[in-house]
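Here you go, one structure.
One protein chain omitted, others in place.
Each chain gets a letter, A, B, C and D, in the order it is written, and its residues are counted from 1.
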Amino acid sequence: MSQSAPVAADERVKSEPFLTKLMKRPELGAMAGVILVFIFFAITADASMFTLAGVMNFMTPAAQLGILAIGAALLMIGGEFDLSIGSMVAFSGLFFGVCVVTWQLPLMAAIPMTFVFAAMVGAVNGNIVIRSGLPSFIVTLAFLFILRGLSLVGLKMATGGSTQLRGVRDATENDWLAPFFAGEAFGGLFSWLAANGLIDTFKSGAPKVPGIPVEILWFIALALVATYVLLRTPAGNWIFASGGDRIAASNSGVPVNRVKVSLFMLTACCAALVAIITVMDAGSTDARRGFQKEFEAIIAAVIGGCLLTGGYGSAIGAFFGSIIFGMVVIGLTYTDFDQDWFQVFLGAMLLIAVLFNNAIRKRVTGER
Amino acid sequence: MSQSAPVAADERVKSEPFLTKLMKRPELGAMAGVILVFIFFAITADASMFTLAGVMNFMTPAAQLGILAIGAALLMIGGEFDLSIGSMVAFSGLFFGVCVVTWQLPLMAAIPMTFVFAAMVGAVNGNIVIRSGLPSFIVTLAFLFILRGLSLVGLKMATGGSTQLRGVRDATENDWLAPFFAGEAFGGLFSWLAANGLIDTFKSGAPKVPGIPVEILWFIALALVATYVLLRTPAGNWIFASGGDRIAASNSGVPVNRVKVSLFMLTACCAALVAIITVMDAGSTDARRGFQKEFEAIIAAVIGGCLLTGGYGSAIGAFFGSIIFGMVVIGLTYTDFDQDWFQVFLGAMLLIAVLFNNAIRKRVTGER
Amino acid sequence: MTEDTKFHHGDATDAAPIVEMKNIEKHFGNIIALAGVSFDVKPGECHCLLGDNGAGKSTFIKTMSGVHKPTKGEIFFEGKPLHFDTPRDAMEAGIATVFQDLAMIPLMSVTRNFFMGREPTKGKGLLKRFDVDTANEVCMEEMRNMGINLRGPDQAVGTLSGGERQTVAIARAVYFGAKILILDEPTSALGVRQTSNVLATIDKVRSQGVGVVFISHNVRHALAVGDRFTVLNRGKTLGTAKRGEITPEQLQDLMAGGQEMAELEGSLGGTV
Amino acid sequence: MTEDTKFHHGDATDAAPIVEMKNIEKHFGNIIALAGVSFDVKPGECHCLLGDNGAGKSTFIKTMSGVHKPTKGEIFFEGKPLHFDTPRDAMEAGIATVFQDLAMIPLMSVTRNFFMGREPTKGKGLLKRFDVDTANEVCMEEMRNMGINLRGPDQAVGTLSGGERQTVAIARAVYFGAKILILDEPTSALGVRQTSNVLATIDKVRSQGVGVVFISHNVRHALAVGDRFTVLNRGKTLGTAKRGEITPEQLQDLMAGGQEMAELEGSLGGTV
Partner (left out) sequence: QEIVVVSHGQANDAFWNVVKNGVEQAGKDVGVNVEYRAPETFDMVAMSQLIDAAVNQEPDGLIVSIPDADALGPSIERAVAAGIPVISINSGSDVSKELGALLHVGQDEFDAGKAAGEALAAMGGTTAICVNHEVGNVALDLRCEGFAEGFGGEVEVLPTSNDPSEIESKVSAALASNEAVDTVMALGASSAGEPAVAAVKGSGREVNVASFDLSANFLQSIADGDAAFAIDQQQYLQGYLAVNFMGLHAKYGLMPGGNVPSGPNLVTQEKAAQVIDLSAQGIR
């Protein structure tokens, strides 16, 4: 009808509003959940939750979880699980701690070594899964135990009997690489803002928020890169294909095994990144770091719309999923609920957020 | 060729030895793992592990886990997960405890009420999953938190502030139903055996093993019934079909939704059974009962050959899977290994058992 | 009526239709798959549903057998307005369907797929159980009748060849009997022998008073067994013709949606 | 050579075969799917592989394209002994295959499936990215050429109709070009128009020197494009015939494995 249309309009297609198109993207499904949770806390929570400091406060755990969740989401889209990421956080944290504290290596050496080390463990995971044909669930579960156990043993060896390795902060404080992995970015900007009264300050005059925690920047960067890779590169196509149907993908010429092993390595590196950031921030590591993080990462990915069966999902979904999870967990402490009820609320909020997001999507897109 | 054969031999089929046929059944795959683990401990562990007392000792936790694992396996075959079973153990334990201690009900009433109650929660789970079309992972995860939280709240209400509800043993000791759910069965037989010197006794003359813990009997019975249902009833066929491809199953006339909801109810009832047995055995219940049991149950089912994607697996597999898990967890304390290495060994043993069982099956059946 | 086949062709015009579908529309989100299709099936007739790829044939018969709920339109079953909530409802009312994707579970054995949803049992009360031996026998026998010699009843359907699998689905639908038998491209993967068996089977059940809905892209198969022919195009009905009112060439043109075809007559003798 | 079609039939006997398979056996556990099959394809010919359901045709071509490793037997590619570890290897050597199950990912869009494994890129270095626009255009264009008007390139393959999906698989295999094109029942779900396009396409690529392996149950399609015909039965070769050496009726008998067929000649004119 329209004269400029290059292709004649197809009478078999109804036109659909822009919003509908948006909601159809798995990337944006989880946004409805974020908005719902936001509204909930805007009403029930202490006003300080949505001050700058409050936002940074819930974004920090969300970011730490989110880095893992994005890795887990890519792996899930590729059709596999990695249950060992939580233990991997402890283990690579230990490795990193030993590098800087015991061996006194500069970050320049310690950080790449930690990543290489983690990637190697990931490759082992991946190769066992591929070669044996066993479900990745059971293989990485074994590594959940093995790595957790090795962290304990390693810590005791490194410290001479304690399960806590301390002194990381002292060892890394003055390293030029430290600002990229610990503390807050844009400190100067924030001091300036504080000095000019643009953001809240403590009585001492220091800004309440000294900067943006680096993990948040990493988190956002990772989400963008992962989304780009998934949607705009051949590798992304291979990931979807490998997870959708490994036989069909392999028959169509996708190097499924290579894709899967790479994803395992990537997930392990995400865990190592979280380990480096949290160990440097905390200045210490212990045998329980990252406990059950694998679980939370999978939760965040699923909230964000990834299918457990593989082949469907998005990194942005995992991004929003992590924010939902982080917001609920921290947000509840801003409300007046009794801690006894914490888990009840946590569960109910998750369920409602996901149901809501699902209902909205169905209503908008007219699926049945 | 053979004169008595009613159908002519098919030249497109090779004859295969009996062992090969056996190994092809998913029911029996996990047996190789059991044997390997047995051999391992026969060599490394203290001899007391395989005395009668030792066997009962590792079979008791294996049985408690196994009851859950069989439920979880059926549900997984039916294509869904239930992450709330661990919390369900705590919650129905609380309900049962309140029935007998606070309300002073006889077991005749308390036990059926607990089962009905659990089944109702399971039905809620199932209906939300079916109606919303959300993955069961995320729905039951919400219930993991909700039920765990409610257990805590309920316990504190029931006890006036403590996280432990006690007095169950006193309240149930003289109930005629108690022997079916607590303590040991065949006590008379064992005393007789002890009196005749056929089994080990204490110096006092009492048998070291006073009988077979009832959970073991429940475990075996449940495994048999579940196997029978899966392999020899229409319901079993529906379970496989629903998990294999819910659309295809529904198009072929299988009442998929009914099957799935029933399975959720069954799993919840398995959790309730474990709750009743353990609460009566321990005489008390607390807010942490069943912690992470959902996870272990799924592990046992997967070790036993269930596919996470549904449609494949067996109850007997879950049976052997639970025994492997129980044997490894308890068995390692019978060995001389430094217990710091516990988790490393646990993980390694699981991995080796599953790899071995897989390798054997491939070798024997000639799959590639 | 023409005399060009050995088939008995029902003269079904006088009987009341078993199922009548009026102005069925079906939308998937913003996609319009059916834009108003009317269709009916009478006892003892074979009504062919023809049309180009993507015309909406499968969507239509899925609406008929309870898989999809129509977005608009009415369904009458034996004269009464009705709509099926699940395929099981449709099945119980007497509609047996062979779907184009066959609705088989790859990991399950042939027998279990064959009897899925309608397992034969033996014993009573608590001992009522799936009668595996009978099931295996029946299944092997029915497959043999269709011209397939299976190696064994416990082979997983996922490892069957395409034609073997399709035969399982057809044999299953036919075995349980029904008032209406819907076949969505049943012969697409079949060998010549199996195809002729299926066509003969259609003829047989029709003569028993069953109404058959037959979807095919093969003009010759359609003409061999069809009593009426309805052609769909882009989600709409192009019209219905009775046997003998239309030539193969006309039918083929209608099926192609009136568009030009690549030239390759020769040995294909007019119809592809 | 007969003159019964408008097709150009290659006279391929003089050229050396591109692929030669000798005495291929394939066992799955205790199941013998292939019990010694020999076969070769020459450049510029269309070699039809025919046979009953379950004869082993699909298994055989899967061995040829690197999906299965043969249990026994030798494969020569351009004269050299070779075996492919993965389908990707075979693809890179120049074997394009349309599998009977199509090897599509239902949840992915048409374009993504079309280019799966061989995505067009633009940009360089770190910015090298999947060229979505070109891909969409090419995909829609190729589908149109095959006679399918898709609603859009981003529809999920799982929601396509059976014939639309099959066309995607065929268009994909043809688009990327190859030395050997293997088509496993490519026309089974296609409409008449699409079928004639596929047959014409086979003819076109053959004339460009590509060797085509064509599997079909439709005698008439096979005869329309085939230069040589090899018939399998129960995992064994029944023999190979050249075009013109065999009548349609003889061929159909061979394909049925020599067994009796249900009687339903009439309008089917000798062949099903």
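The criterion applied here is as follows: a residue touches a chain if its C-beta (ideal position, glycine included) is under 8 Å from a C-beta of that chain, and two chains touch if they have at least 3 such contacts.
If you're wondering where the values come from, they're calculated on a predicted model, not measured in any experiment.
Asks: Looking at the whole complex, which visible chains does the left-out chain touch?
Replies: A, B
Asks: If the hidden chain were put back, which of A:120, A:189, A:206 or A:247 would touch it?
Replies: Only one of A:120, A:189, A:206 or A:247 touches the chain omitted from view, namely A:206.
Asks: Per the definition of touch given earlier, which of B:12, B:148, B:246 or B:361 contacts the omitted chain?
Replies: Counting the whole complex, the residue in contact with the absent chain is B:148.
Asks: In the full complex, which bits of chain B touch the chain not displayed? Write them out.
Replies: 45-46, 48-49, 51, 53-54, 57-58, 60-61, 64, 148, 151-152, 156, 159-164, 166, 202-204, 206, 208, 278, 281-284, 286-293, 329-331, 333-335, 339-340, 342-343
Asks: Which chain A residues would touch the chain omitted from the figure, given the whole complex?
Replies: 46, 48-49, 51, 53-54, 57-58, 60-61, 64, 148, 151-152, 161-164, 166-169, 202-204, 206, 208, 278, 281-284, 286-289, 291-292, 329-330, 333-334, 336, 339-340, 342-343
We adopt the following convention: only the chains that are shown with their structure count from here on.
Asks: Name the chain whose C-alpha centroid is farthest from the C-alpha centroid of chain C.
Replies: Looking at centroid distances, A is the chain farthest away.
Asks: Quick one: which pair of chains has the most contacts?
Replies: Counting C-beta pairs in contact per chain pair, the top pair is C-D.
Asks: Whole-Å distance, chain A centre to chain D centre, using C-alpha means?
Replies: Chain A and chain D have C-alpha centres separated by 44 Å.
Asks: What residues in chain A touch two or more of the other chains?
Replies: Residue numbers touching two or more other chains: 12-13.
Asks: When you check chain C against every other chain, which residues touch at least two of them?
Replies: 28, 31, 101, 149, 151 - these are the residues of chain C that touch more than one other chain.
Asks: Quick one: in the complex, what on chain D touches chain C?
Replies: For this pair, the touching residues of chain D are 4-7, 28, 31, 51-55, 57-59, 100-101, 147-149, 151, 155, 159-164, 167, 185, 188-197, 199-200, 203, 217-221, 223-224, 252, 255-257, 259, 261-269, 271-272.
Asks: Show which residues of chain D lie in contact with chain A when the two form their complex.
Replies: Touch list, chain D to chain A: 65, 67, 86-88, 91, 97, 99, 101-108, 112-113, 115-119, 121, 128-130, 132, 149, 151-152.
Asks: Which chain D residues qualify as touching chain B in the complex?
Replies: Those in contact with chain B are residues 27-33, 35, 69, 234-235.
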